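Quick one: the structure is below, questions incoming.
Of the protein chains in this complex, one is absent; all others appear in place.
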Amino acid sequence: MRIVAGMGVAVGVVGGSGYAAGELLRLLGGHPGLVVRVVAGRGSAGRRVADAFGHLDADGVVVPAEPDALDGCDLVFLATPDEASLSLAPTLVARGQRVVDLSGAFRLPAETFADISGGAHPAPDLTPGTYGLPELFRDGIAGAPLVANPGCYPTAALLALAPLAGLVAPGSVHVAGLSGTSGAGKGLRDDLHASHAAGNAAVYGAPGHRHTPEIEAAWARLTGAFAPVTFVPHLLPMARGLLCTITADLHDGVGNGDVREGVERAYAGEPFVRVLPDGVWPQTAYVRGGNAAHVGMATDARTRRVTVACAIDNLCKGAAGQAVQNANLLCGLPETSGLSAAAVYP
Amino acid sequence: MRIVAGMGVAVGVVGGSGYAAGELLRLLGGHPGLVVRVVAGRGSAGRRVADAFGHLDADGVVVPAEPDALDGCDLVFLATPDEASLSLAPTLVARGQRVVDLSGAFRLPAETFADISGGAHPAPDLTPGTYGLPELFRDGIAGAPLVANPGCYPTAALLALAPLAGLVAPGSVHVAGLSGTSGAGKGLRDDLHASHAAGNAAVYGAPGHRHTPEIEAAWARLTGAFAPVTFVPHLLPMARGLLCTITADLHDGVGNGDVREGVERAYAGEPFVRVLPDGVWPQTAYVRGGNAAHVGMATDARTRRVTVACAIDNLCKGAAGQAVQNANLLCGLPETSGLSAAAVYP
Amino acid sequence: MRIVAGMGVAVGVVGGSGYAAGELLRLLGGHPGLVVRVVAGRGSAGRRVADAFGHLDADGVVVPAEPDALDGCDLVFLATPDEASLSLAPTLVARGQRVVDLSGAFRLPAETFADISGGAHPAPDLTPGTYGLPELFRDGIAGAPLVANPGCYPTAALLALAPLAGLVAPGSVHVAGLSGTSGAGKGLRDDLHASHAAGNAAVYGAPGHRHTPEIEAAWARLTGAFAPVTFVPHLLPMARGLLCTITADLHDGVGNGDVREGVERAYAGEPFVRVLPDGVWPQTAYVRGGNAAHVGMATDARTRRVTVACAIDNLCKGAAGQAVQNANLLCGLPETSGLSAAAVYP
Partner (left out) sequence: MRIVAGMGVAVGVVGGSGYAAGELLRLLGGHPGLVVRVVAGRGSAGRRVADAFGHLDADGVVVPAEPDALDGCDLVFLATPDEASLSLAPTLVARGQRVVDLSGAFRLPAETFADISGGAHPAPDLTPGTYGLPELFRDGIAGAPLVANPGCYPTAALLALAPLAGLVAPGSVHVAGLSGTSGAGKGLRDDLHASHAAGNAAVYGAPGHRHTPEIEAAWARLTGAFAPVTFVPHLLPMARGLLCTITADLHDGVGNGDVREGVERAYAGEPFVRVLPDGVWPQTAYVRGGNAAHVGMATDARTRRVTVACAIDNLCKGAAGQAVQNANLLCGLPETSGLSAAAVYP
């Protein structure tokens, strides 16, 4: 897709016919300041964009995912697997193009990446990329050559967890993650077959899910010291939506009011975080298709524990929406540009 | 909700906390030319808008659904039951306010309405309202005092059926309608309980569904003579999405090329109708949350019958999206204003 | 799986780890007269049965799908693709083993099969197999060497249609078929990915779906003369359940009472067909996991048409349940043996 740029920043979207790429194109289609100039992919190269993405009424053809194809782009979204991002990002950065990478390739220090993936990181100088969770780490994003867009689970987990720094024992954090199937991508797998997944809830990936070190790295940044986090992901029978529920031990003397005050202070003025009133818990139905995160909380005087939960749309705030938010920061645009649409309910 | 109007037409949305009202507010939130000045409802009056509609991040309070509350509005959307529309619309029209009515109150001649509802129509002079299906009957909408927004099934059925006028025997039309549960509204019913509806497909309402005369009235307008239509609605286990499949007897000599040519001619230049290529059938997943209608077709030389199917989002093109499309025509705005967002997939 | 036979007929189930094979094993696990001696498959050969079928708590190992592996079986269920059935059935029949074939390989005359599949039938002498829809064609099943178990759509369509023979114009029949995704089998496909299929309703396969000639062949047998039938299948967002809705032109003078009387007479005493009262339509939720077919009907004096709908569980009455019913007839067991369990609701 080569669009004659009007005004606006020329961007490229690399990601075949994947869900995150499709979501990026959906959001960018209504963006006032970012103009899609190239859509690139591997398996889908050569297909019409409107055929690769049945929900888009777009012109143009998907081009091969190679750096030269992205020449005219000031900013490139990589909605690609780790390997593709590892291969493309260094070239793009070297050429001075801004990169928002949605993969896990640049979120962690090179050594941690190597531990997880079992191989040395090919571009350690670019690690860790600037972690693009604006509500927690806004400083530094605007000037970053490469923004590592957070994982879907870490986004929700950290938005729930961050205000608890200082209020809970750092090593006492348990995270239950619940995700719709689109979080697992578009690849065909037996457990993602519609007949199996319909009406099925399942644990998976515990205890070594790759999002655990990502959560821990940010949690350490927030508290000032490393502490391990227990994270158990679950797959739910729905296409979109993600919920993380945190339970943790309150420090002595910390009560319900302290928690609420901490959460409200943390997100005062944040356009994408809604803090729910007492007695109201987040529901993914209210954030479907939008960039909002809903956060609810309660403390339990009996157990001296706190429960904080956060619901997001895994493809939007948990992927493409947050990527656009980061791009807005990179380009000096209003942070909400192209992201103010309400959720689709029901 | 009383918003200090900037530039733009001041509109009111009446519809409590219903799905169509919520969808109108979602769409209008991103509309460049229509400004919501009042949100009114019956049961939800006095609630904050953001509480009545959990997916909206809106200010303001729902006011009672009375004409005086709508004083400052140039145009009013009535996303209300028949009775409320019958009560409100005449006053609004008399005051010179434009009305887009999403109920069934003004879609048919007063006598037909009386036959269906079992009571005389209280405002026969306003019947039939201008039928707001722009792709078929665009003329006259711009100047109408009251636009009767079509039903969800009739929208999809007629978009599939209209190009067949002249090609099929008018009385040979069978329509299978398939709808998600949101088409039945927000009221609580045993058959709409989540535990029952999950994984359930059911016939209902045949053969006397109230959308049948609405389809027949428009079909008569398209063919020039009345012919009865057979319509069987089905309830599906999904929140949104509607599909109508037409089968009908081809006139002698009419072949596949004629049908395709007819459909493509009918919708050439229409921004909201996508005509699918041979071998591709509509899927509701590709129109979720968007205002598009996807139309696919095939003929069967063996049976001398044609199959044409149309998928829409019942709350968008089948209700609120089409209402905004009509409002755009009424206000002299570009017809696609506020409606160009892509569908949400998956 | 080689089970030391107690009393009972030794049966084999061929079908890898497919849904129909899994459903057969579920039903046979509670059958008082049929004992599973062999479970055979192609891709799953060598796996433990309990691994190939996670819902079964079964001993034994899947053996290769070859005739010799089935030696000790008096009766063999082939829950296999056409090609496998074409390859296995002739040998089994020649050896005197009874066969219930769930594929489409033997349902039609060899010439019709050749038309559909584009190649000559390799075992024309066995075609058409005895069509195993007991409620309509019970005679002859008990003595058949090979029973061709009907397709899922034809089962529901014909149970709705059969009582209309003599009451409607044979060539005026329109069938809307709605099926859950398990009807498409366990193979991985983009349109069966959970993220795509969730909340999606789609037309597919019209007008040349292979179940059309199967419906027509039985309809011709019921009416005495061939007449084409229009059949449009739809894929629904649910794992199990199938609904067929028939609309057709009533003969002059035929009224609602005649239709009801015809349906009730047709199914009087049938243990698996429930005729619903006026105003009640079938819902797949009430037949999930059971062998029942629910039939509802209405006539429309205005259009002179009738609507009859039938809901079944596509894997049970539409496949494995009906296969067991046929096996019961073949073995001289009570027709309801192993099939009396109620549906699983909700």
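Per-chain numbering from 1; labels A, B and C assigned in written order.
To be clear about the criterion, a contact is a pair of C-beta atoms (placed from the backbone, for glycine too) under 8 Å apart; a residue touches a chain by one contact, two chains touch by 3 or more.
These numbers were taken from a predicted model, which means no experiment stands behind them.
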item	value
In the full complex, displayed partners of the excluded chain	A, B, C
Hidden partner chain, touching residue among A:223, A:245 or A:291	A:245
Contact partner of the left-out chain, one of A:91, A:200 or A:340	A:200
Where the unshown chain meets subunit C, residue by residue	19, 22, 25-26, 29-30, 53-57, 182, 198-199, 239-240, 274, 283, 285-290, 292, 340-346
Residues from subunit A at the interface with the omitted partner, ascending	174, 176, 178, 180, 191, 195-204, 206-208, 228-230, 232, 234, 236-241, 243, 245, 247, 281-285, 288, 296, 298-300, 302-303, 305, 307, 309, 311, 346
Chain not shown, touching residues in subunit B	19, 180-182, 184, 186, 188-190, 192-199, 237-239
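One rule holds for everything that comes next: only the chains that are shown with their structure count from here on.
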item	value
Whole-Å separation of chain centres (CA-atom averages), subunit A against subunit C	45
Separation of subunit A from subunit B, taking each centre as the mean of its C-alpha atoms, in whole Å	35
Residues of subunit C touching at least two other chains	180, 195-199, 237-239
